[in-house]
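This report refers to the structure that appears directly beneath it.
The other protein chains are all here in position, but one chain of the complex has been omitted.
The block that comes next holds subunit A.
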Amino acid sequence: MATRQTRTLARTMMAPAVIVLFIWMAVPLAMTLWFSFQNYSLINPMMTGFAGWANYVYVIGDPSFTQALLNTLFLVGGVLLITVIGGTFLALLLDQPIWGQGILRILVISPFFVMPPVAALIWKNGFMHPGYGMLGHLWKAFGLQPVDWFNQYPLFSVIVIVAWQWLPFATLILLTALQSLSEEQREAAEMDGANALNRFRYIILPHMARAITIVILIQTIFLLGIFAEIRVTTGGGPGYASTNIAFLVFRTGILSNDIGAGSAGGVIAVIIANIVAIFLMRAVGRNLDA
């Protein structure tokens, strides 16, 4: 163990980073909380002062809030479903000994290196545009009417884009987990008469449970705040069809210039994120002990 001297040294060295991080978190949070109880609209600058719960009542009472909440749920749930199932499948495939394995793995992981707005633009113009997108051409090649993805299936389109970005992350974590399974255990199961499906169900899946938990936890935290993909593609529309909580905060606070209501929405988003985090820790975090 560390001596008293090294402990003091460690604390002194870490202090600046911790203090800066704390300020960077605490100050905006305090300001958001403060603004959320103020009358603070840029459209109506004369109206100032304490607003009480008015901002919260306004945000929660608006029908767009319920829709944004549901959209957030579908977005997170949909992406998790695609990435966990798809990631498991890809990990199983990548675990097979094949020629060019190293290059293939880098290719599979590469979408993760593309920043969100760029990824969204690639999908928007390269694939999903009904006029010159690849999917449009594909549809036309089969003599079908091209789909206008962002107008007809706005939320689904966003889910696809975000899932594409997060699939590599899930694949990578699950592949690592898969590779840590001892070869002897697989062979023992094979000797015990388990076919490929049973080996997956009784040996491989339980072994990966922990990694799946980690993927779900980490992704949920990030997916609750998805913003760039919506901003670049649908702009939250049509109507509120693809607006999640984070984007609703942006619409209220920045697009509608109502800083007070936007802050209230932000505080609600923080509360929701915390509830989800606690719920997740309880529900799936049990896998992490052991």
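Convention: a contact is a pair of C-beta atoms (placed from the backbone, for glycine too) under 8 Å apart; a residue touches a chain by one contact, two chains touch by 3 or more; residues count from 1.
Please note the rule applied: contacts and distances are computed from a predicted model.
Chemist: Leaving aside the chains you can see, what is the UniProt protein name of the one that's missing? Options: "Na+/H+ antiporter subunit C", "Electron transfer flavoprotein subunit beta", "Sugar ABC transporter ATP-binding protein" or "Putative copper-transporting ATPase PacS".
Modeler: "Sugar ABC transporter ATP-binding protein"
Chemist: Which one, A:6, A:44, A:179 or A:198, makes contact with the chain that was left out?
Modeler: Of the listed residues, the one touching the omitted chain is A:198.
Chemist: Against the chain that's been left off, what residues of subunit A make contact? List them.
Modeler: Residues 182, 184-185, 187-195, 198, 202-203, 206-207, 209 of subunit A touch the chain that is not shown.
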